[in-house]
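Since the structure comes first, as structure tokens, the remarks are kept for the end.
A single protein chain has been omitted from the complex, and every remaining protein chain is retained in its original position.
Entry: chain A
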Amino acid sequence: MLRTAVQRRSISTFYELFPRTFPKGTPQWNIEQSKLRKEYRALQAQYHPDMLSATFGKSSDHDGGDQSSLLNKAYHTLKDPLLRSQHILKAVQGTDLSQERIAQDIMQSNPDLLIQVLDTHEQLEEVQNIEDVHVIERENKQRITSIEHQLEQCFNDKDFAKASKLTVELKYWVNLAKAIKEWEPGKPVTLSH
């Protein structure tokens, strides 16, 4: 069966799903977004359930759907700096930042973070007009860009401890960015996951 060629192999990182973009299949920080997108689209065309059922008949639907959603998850993880960093740390270091206890331990080393996060959210809560929101937004974008640059340096230097700390911080600012996006005058600040 043709379909078994790729997806039956077990993978340990999402990088292995895109061999043309990542020939070594090992986690890396820097990503050629256009190359990844191209390979992702080519693979999706191949594994999309509609394509598979057209080629192999109904029995292939299930496997094609699994592979299609795996590819989708992998692509969106690697494309996004926060998710990519979390994925690298888990794959390379076994540091799973989705575990509260692990993330808590890492946050201990950054005692001022919560104060800064709360202050910024209170600022956003108090602003009355869109211009002031844009100020907060600009500051937040600068923070996020700065962290992403530092992450690049950390992953190049294999400084995973610092990368973990920065990734925990990045999560908070990405949440703030979502809250900013949903800001409307007179409406409570909201975010979606």
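Methods note: a contact is a pair of C-beta atoms (placed from the backbone, for glycine too) under 8 Å apart; a residue touches a chain by one contact, two chains touch by 3 or more; residues count from 1.
Simple rule for what comes next: contacts and distances are computed from a predicted model.
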item	value
Record-based protein name (UniProt) of the chain missing from this complex, from "Glutamyl-tRNA(Gln) amidotransferase subunit B, mitochondrial", "Conserved oligomeric Golgi complex subunit 4", "Eukaryotic translation initiation factor 3 subunit G" or "Iron-sulfur cluster assembly protein"	"Iron-sulfur cluster assembly protein"
Of A:Glu32, A:Asp66, A:Glu125 or A:Asp157, the residue in touch with the unshown chain	A:Glu125
Contact residue for the chain not shown (choose from A:Ser12, A:Thr26, A:Asn72 or A:Gln99)	A:Gln99
Positions on chain A contacted by the hidden chain, ascending	97-100, 102-104, 106-107, 113-115, 117-118, 121-122, 124-125, 168, 171-172, 174-175, 178-179, 187-193
